[in-house]
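Just one protein chain is left out here, and the rest sit where they should.
Showing chain A:
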């Protein structure tokens, strides 16, 4: 097989298996869970733990087995960790608005409104002084 010392190979193999398992479980959750707010939960595990594990495995492989210094994996994981919450938030907002437009709700829909009786922020008009607010509207 590839040269280097066996502990690094063992660590790489374990990280690859753990990461790929998390990716598989995340996609299984996407198929299996009943409504979109719950389905959002599965792929977030796939993108953080799954890809994170595989990328750390790749860092370990290139550093300890091949003896090369690479930083691309860190860039990929940094970018994914920054963007994944934004994408999930946008998808949840789309879901909330489609529900109000009359899309068929799942078992957990609609999500419970905030406790003080107000509505979800994404349904409200922009408040005075915020960037989305225009005086002439």
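Couple of notes before you dig in:
We adopt the following convention: a contact is a pair of C-beta atoms (placed from the backbone, for glycine too) under 8 Å apart; a residue touches a chain by one contact, two chains touch by 3 or more; residues count from 1.
The rule is short, and it goes like this: contacts and distances are computed from a predicted model.
The chain that is not shown carries the UniProt protein name "Multicomponent K+:H+ antiporter subunit F", picked from "sulfate adenylyltransferase", "2-oxoacid:ferredoxin oxidoreductase subunit beta", "Multicomponent K+:H+ antiporter subunit F" or "Molybdenum transport system permease". Listed for chain A, the residues touching the missing chain in the whole complex are 1-2, 6, 9-10, 12-14, 16-17, 19-21, 23-24, 26-28, 30-31, 36, 39-40, 42-43, 46-47, 50-51, 54-55, 57-58, 61-62, 65-66, 68, 70, 72-73, 75-76, 79-80, 83, 86-87, 90-95, 97-98, 103-104, 106.
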